[in-house]
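Reviewing the structure listed below.
One protein chain omitted, others in place.
Chain IDs A, B and C follow the sequence of writing; residue 1 opens each chain.
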Amino acid sequence: MFKTTVTPRFGDIDGLKHANNIAIAIWFEQSRNPIFRLFTPDLDLSYEKWKLIMARTQYDYLCEMIYGSDVTIISYVSKIGKSSFTVTQEAWQDDKICAIGRSVLVHYDFINKRSMPIPDDIRKALEEHFQEDTQIYK
Amino acid sequence: MFKTTVTPRFGDIDGLKHANNIAIAIWFEQSRNPIFRLFTPDLDLSYEKWKLIMARTQYDYLCEMIYGSDVTIISYVSKIGKSSFTVTQEAWQDDKICAIGRSVLVHYDFINKRSMPIPDDIRKALEEHFQEDTQIYK
Amino acid sequence: MFKTTVTPRFGDIDGLKHANNIAIAIWFEQSRNPIFRLFTPDLDLSYEKWKLIMARTQYDYLCEMIYGSDVTIISYVSKIGKSSFTVTQEAWQDDKICAIGRSVLVHYDFINKRSMPIPDDIRKALEEHFQEDTQIYK
Partner (left out) sequence: MFKTTVTPRFGDIDGLKHANNIAIAIWFEQSRNPIFRLFTPDLDLSYEKWKLIMARTQYDYLCEMIYGSDVTIISYVSKIGKSSFTVTQEAWQDDKICAIGRSVLVHYDFINKRSMPIPDDIRKALEEHFQEDTQIYK
């Protein structure tokens, strides 16, 4: 499980004074960095070194988030398949869970343009961050 | 069914030279404008006039989209409930469907902070844009 | 001179119900596409083909822009140097000029990591889109 903190910025807030769904998607993306580092420790984006492609994102917006208070993002691996895995993420503000994200990422070879089985050592690293998916809005 | 066109911008493209998942979310959001107008024709964002809150977005990324070619977004209503409805969206580039989006929107009273049944006249307007959800990756 | 149209999206609007300065920067960036095409007609982002790097952006926000009305962006070349040039852009909504942007772009060789003189044929193309910089807030 990884825990990161994001600070909402002025422009993350929409006309109804709550964090826009795109802002929340950005917070979740930023908080996937530690998981990306399991595959590419230095986050080098060359085709030789980067190994992940996004297949699906699904975000549930449970309550409204505001500007003036930091947001804690909890990220963990909730499913590990042969060549893909799922990251579940929770966004907490003021002790309330306000959004749940799930993203499916595929281990991918950008040079030969095909998915690849997740290697054993990385699988082991993913398993260390495995957690049952939250029951809320499962 | 609504058809809109988006032009990818330089910064929509990520380090692997394809449209970032956040960029695609932004294209889908922009293309929901005609559906928002069924509820608030002038898109006035006051609590008195704006009536929609986002409950869920789910996006599937089927193939990579590039910078130099416009993207056509097809948007239609694929489910109508008592107080919520689902918008399905397809992103097409160079005659290929490259992303499918589904967003669940709730008819909402921002002053009393509660969901409301969709009024009959708007329900009729939504029905005019109803289409069976795509079978791809259903 | 190039004329493009952008449609504000829900999330472009900030908590004070006007287009956020970042949204305006994005609209200007998207509207530089036709100028980028003078250098790289197919907008191919490979180091071999892409030739421009951003040195400076300066945006003046003259009046507030709202959600429900399209924005016209006027873009022209206002200065041409040896290896760099300036693009001036105007954002118009409802017949009012609401923002002025100036960006300085450098003709750049990404492989050898150095600026390069603008070739004669492209210089000629830039000159075709030359216009005196606006007097407003010059």
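Note that contacts are C-beta pairs under 8 Å (C-beta built on N, C-alpha and C of every residue); 3 or more make two chains touch, one makes a residue touch a chain.
Values in this document were obtained by computation on a predicted structure and should not be read as measured data.
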**Study point:** Per the touch definition above, residue among B:Asp14, B:Asp44, B:Glu64 or B:Asp133 touching the missing chain
**Key:** B:Asp14
Exercise for review: Would you mind spotting which of C:Ile22, C:Ile80, C:Ile97 or C:Ala125 touches the chain that isn't drawn?
Suggested key: C:Ile22
Check your understanding: Contacts of chain B with the missing chain: which residues?
Key -> 10-11, 13-15, 17, 20-23, 67
Practice item. Please give every residue of chain A in contact with the chain that is not shown. Key: 4, 7, 9-11, 13, 17, 26, 29-30, 32-33, 36, 42-46, 67-68
Practice item. Would you write out the residues of chain C that touch the absent chain, in ascending order? Key: 14-16, 21-22, 25-26, 29, 45, 47, 50, 53-61, 110
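Simple rule for what comes next: only the chains that are shown with their structure count from here on.
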**Study point:** Numbering shared by both copies at the chain C-chain A contact, with half separating same from different
**Key:** same
Review point. Roughly how big is the turn, in degrees to the nearest 5, that lines up chain A with chain B by CA atoms?
Key: 180
Check your understanding: At what distance in angstrom does the C-alpha mean of chain C lie from that of chain B?
Key -> 28
Exercise for review: Starting from the mean Cα coordinates of chain A and chain B, work out the distance between those two points in Å.
Suggested key: 22
Study note, to complete from the structure: Whole-Å distance, C-alpha centre of chain A to that of chain C, is 33
**Study point:** Junction residues of chain C - those touching two or more other chains
**Key:** 10-11, 13, 17, 67
